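First up is the structure itself, then whatever we jot down about it.
A single protein chain has been removed from this complex, and every other one stays in its place.
Should a chain be cited, it is by its letter among A and B, assigned in written order, with residues numbered from 1 in that chain.
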Amino acid sequence: MPLSRVAVQKVGKRFGQHRALVGVDVELAAGEVCALLGPNGAGKSTLVGILSTLVRPSSGDVTYVEGDAARRADDRLRREIGLLAHASLCYGELTAVENLVFFAGLYGVAEPQARAHALLDQVGLDGKARERTVRTYSRGMVQRLALARALVADPSLLLLDEPFTGLDRGGALALGQRLGQARADGAIVVVVTHDLEAIAEVTDHVVILRRGQLVHVEKKRGFTYAELRDVYHRHAD
Amino acid sequence: MPIDGLSENLTMPASCPPRAQRRTTMVVGPSFLRTAGAVAAKDLRVELRSREVVYTMTFFAAVIVVVFSFAFVKDQKALIEAVPGVAWAAVVFAGTIGLGRAFDREREGDTMRALLLSPAPRLAVFAGKTVAITALVIAVEAVVLPLCLLFFNVDLGAAVLHLALILALGALGFSVVGTVFAAMLLRVRSRDVLLPVVLYPILVPMIMAGTKATGALLAGATGDAWFWTQFLAAYDAVFVIVSLWTFEALVIE
Partner (left out) sequence: MKRFLVPLFALATAAGLAGTLYMIFYVTPLEKTLFFNQKIFYWHVPNWFVLFTTVFVCGVASAGYLKNRNPKWDDVARAAGELAVLFGAIGLVTGSIWGKAAWGHWWKWELRLTTSLILWLTMVGYVLVRRFGGAGSERLAAGLAVFGVVNVPLVYFAVKLADALQQESAHPKAQVVSALTSSMKTTFQLSILTFFAFYALLMLVRTSAIRDERRLRDLRERGLDAGILEP
């Protein structure tokens, strides 16, 4: 069952001496793309880590809602989560297809081979490159593979941390399109990015963090680049 | 641009079947054994492709055997009493190097995170990694053992099979404890220094039993050797249980 809502309540996270997040409240809904913005070190990646269930908040809660019922953060919940992180989350010694087949297996996806090729078609990683080891890839190719990996089990909570890094203009457009599709499919999408231009049109929900604190939330179906830039500079600087 | 259309219009394009339908292509969940097998097979495939860990580990172990046997030479012959200690020290030291490197690989693309993020049972991931490390350590032992027998001029006869069993049990115990600590250390700054610090005290009973068993075999005391073999099996069983019990709590931030 796909997730319909994720509620982040008063979430704080500290790493030893360092406080990465302080009392953050965010409400994420299905069919919305949330742009999570903020300067470096604002706690965006930490929040993504917490949403992915891999980082335990030091305080506060995250509630994952499916239909109307809250779900426990167990093995089955993780099937609903797709993550694209700073690192590729893929093995350099394996080929793109081998990586995807391996992860498809871990997610229990039927016909992993076919799924792998379909995903690589979607993200536009073609032909010979698929059978080369990932170590030989350019940054952009790795990013495409990382996106395919995030989508491997068709997640209903898609967490993308700096997905536009290394993508050329065409790749960025295709990704924007893919985000639009995920939104139309009713997925919850969270995008951390500095590329306001690429994300503006599909953004429904802007969340701005600064020094671990929530400084601005705004909901609006689609922004223009100028609007988003304006909102960002008013609150993040 | 299709992006515009999509952001205005929530109806799905014809090429994209509704979510509920696509879901039916998924099976319920990967089983424990399948996941463990997939993780182990993946690790071994990566290793076979570069052979880095196996070559460096084996070389390192061989050097330890040579250096130590040289240290225990008397009348141009190496002392047979030194064999158990030399063999097990070589295996444990080389194993530590291999363990660190095998987990460095999971750090490079932050793939440990990807493994833990998947819905596959975490204990199956742990089991898969343990199996792969065990295989690597056994590969090293397959070189260390003949080398020891050669340099120390030992003829074990059929007892070689028993010794192989003892070494395999040792490899398993090492890998179980090692995998837990190496996985935990992934995010710790000075992991290379701390791995031996945390690992070796816990390995002491295993090393003790392993060297005693090997020594007993060399002395022809088969009864004692079986006794220690059982102890090794018990050690493995205890730490398999403790590791399964604590692994998840230990690796999640």
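Methods note: a contact is a pair of C-beta atoms (placed from the backbone, for glycine too) under 8 Å apart; a residue touches a chain by one contact, two chains touch by 3 or more.
Keep in mind it's a predicted model, so treat the numbers as computed, not measured.
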For chain B, the residues touching the chain missing from this view: 177, 180-181, 184-185, 187-190, 193-194, 197-198, 200-202, 204-205, 208-209, 212, 224, 227-228, 231, 234-235, 238-239, 242, 246, 249-250, 253
Chain A, residues in touch with the chain not shown (by the definition above): 14-19, 22, 56, 211-213
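Quick note on the criterion: only the chains that are shown with their structure count from here on.
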Contacting residues of chain A [partner chain B, same complex]: 2, 31, 49, 52-56, 75-79, 81, 83, 85-94, 98, 102-103, 105-111, 115, 133-134, 149, 153-154, 156, 173, 176-177, 180-181, 183-186, 201-202, 221-222
Contact footprint of chain A on chain B as seen in their complex: 1-4, 6-13, 16, 18-19, 22-23, 25-30, 34-35, 38-39, 42, 45-46, 49-50, 105, 108-111, 113-122, 252-253
